[in-house]
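One protein chain is absent from this view; the other protein chains keep their places.
When the chains are written out, they are named A and B in that same order, and each has its own residue count from 1.
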Amino acid sequence: MLARGFSDPVHDAQGVFRAVMDALARPGTLQPLAATLEPPAPLTPELAAIALALADADAALWLDEALRHDPAVADFLRFHTGARIADAPSEAAFALVSDAAACPDFAAFAQGTPAYPDRSATLVLAVCDLSDVEGWRLDGPGIRESARLAAAPLPADMLARLARNHAGFPQGIDLILAAPGRLAALPRSTRVQEG
Amino acid sequence: MNAATGYNFAYLDEGTKRMIRRAILKAIAIPGYQVPFASREMPMPYGWGTGGVQVTAAILGRADVLKVIDQGSDDTTNAVSIRAFFARTADVAVTTRTREATVIQTRHRIPEAPLSEGQVLVYQVPIPEPLRFLEPRETETRQLHALAEYGLMHVKLYEDIARHGHIATTYAYPVEVAGRYVMDPSPTPKFDNPKMDDCPALQLFGAGREKRIYAVPPHTRVRSLDFEDHPFRVQSFDRPCALCGAEGVYLDEVLLDDAGGRMFVCSDTDHCEERRADGHVGTGGMEAAHV
């Protein structure tokens, strides 16, 4: 039996989109995300909700190794989104990463071009912990003076990756960090420093 | 599907909304950069706000409270028409109060009342490319943005100074966003440009005919282009609003007769009404023509 999708496709998708939009518009803030889905593990309800809200035949998904392991994950996503599951990370509009600590290097994903920096990937990482009162110091568009953000688990060299990603602006990837019930985002425009 | 209208919530089908939403997310991540999007044919004409309407339709939810203004006013015909469109297709609450709105769609003005965190201001944009009148070719302007080569724009503004002694751009005055992209703020009077800087609200821009979406996130540096010896200055009016007595606001000039009688009143009708409700009174007055 395939797990069900949004119970109210129009309004559930709108709610998830607004949470993602607010998170990207205000980096470092935590946005509540009512996760009502029960997707096949290890796909988290939050990753599933973001995929269902934003992916479709025109926006391919890439799944990390942990998600590729059980074909039920891809079947669930294909059925509910109609999106192609890309083999190469560079072909995806959205990358779903359930094992965030093992996230491939950002350079593997579409970075956009100087003329079309928008043709770039959005990475959605499942994390367990997410806090806006401690951790890195953020500044940039969307942030009044500065903000803080801590998330775990993440790759050991995450800060260096984010610094490289920001240095490539306007090219680069955008990052969504999704914890149970809430999410935060780090667009390429955000400068992230040690707290 | 809404049984009453036969159309999906907020008119657009879900696939179109997703496409617009993806464009909005990239626009926010790259402040001031114009994201191409597959603008749809809307039931109102190109040039009448189809870009703003598509952006609003893509973000709007049931809990939103929508305000629509044109020229600062809630009651101009196009504002009425667009508000009615969403009231009908999305059944959302509508308001004329800037403070009560969560989403404000605008043409040509930014409200006088300061915007707040959590609000979204959606601009209708006719020509999104700030370099368009200097270089008509899309292939060229795209390259100029890629290289951050904005010398042309400075040359144009400086030619104005040479000819008129002033920068002669009074509306759609170009801005630089977050130190990178030069952006067209839509044809708002330059009076409103300072409100874009460090604005607590999210600003989204939709150009339907030209198929572009761009954004300024909250609290983002928005600098109007200028020169050291000719700093950016906004318009100022040498009289208050005749109805509410407000100063430091943008005024409309209303002709009263054919003998030069005129009065100046707030362009932002909600701001004016709110002040009058609070007991502020202007001179109400006719003035002789002597400008």
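One rule holds for everything that comes next: a residue touches a chain if its C-beta (ideal position, glycine included) is under 8 Å from a C-beta of that chain, and two chains touch if they have at least 3 such contacts.
Simple rule for what comes next: contacts and distances are computed from a predicted model.
Participant: Of the candidate names "Xanthine dehydrogenase subunit D", "Carbon-phosphorus lyase complex subunit PhnI", "Aspartyl/glutamyl-tRNA(Asn/Gln) amidotransferase subunit C" or "Transport permease protein", which one corresponds to the UniProt protein name of the undepicted chain?
Facilitator: Of the names offered in "Xanthine dehydrogenase subunit D", "Carbon-phosphorus lyase complex subunit PhnI", "Aspartyl/glutamyl-tRNA(Asn/Gln) amidotransferase subunit C" or "Transport permease protein", the absent chain's UniProt record gives "Carbon-phosphorus lyase complex subunit PhnI".
Participant: Can you list the shown chains that the absent chain is in touch with?
Facilitator: In the entire complex, chains touched by the missing one are B.
Participant: Which one touches the absent chain: B:138, B:159 or B:198?
Facilitator: Per the contact definition at the top, the residue touching the missing chain is B:138.
Participant: Among B:48, B:86 or B:214, choose the residue that contacts the chain missing from this document, as touch is defined above.
Facilitator: B:48
Participant: So which bits of subunit B touch the chain we can't see?
Facilitator: 7, 13, 36-43, 45-48, 50, 70-73, 75-81, 84, 107-109, 126, 136-139, 164-166, 168, 170-172, 187-191, 209, 211-212, 235, 237, 243, 250-254, 256, 263, 265, 267, 269, 291
What we mean here is this: only the chains that are shown with their structure count from here on.
Participant: Rounded to the nearest whole Å, what is the centre-to-centre distance of subunit A and subunit B, using the mean of the C-alpha atoms as each centre?
Facilitator: Centre-to-centre distance between subunit A and subunit B: 31 Å.
Participant: Help me check something: in the complex, which residues belonging to subunit A touch subunit B?
Facilitator: 9-11, 13-15, 17-18, 20-22, 24-26, 53-56, 58-59, 93, 113-118, 120, 122, 140-144, 169-170, 174, 187-189
Participant: Using the touch rule from the top, collect the residues of subunit B that touch subunit A in their complex.
Facilitator: 8-9, 14-15, 17-19, 21-31, 33, 35-36, 58-62, 142-143, 145-147, 177-178, 180-181, 198, 200, 202, 215-221
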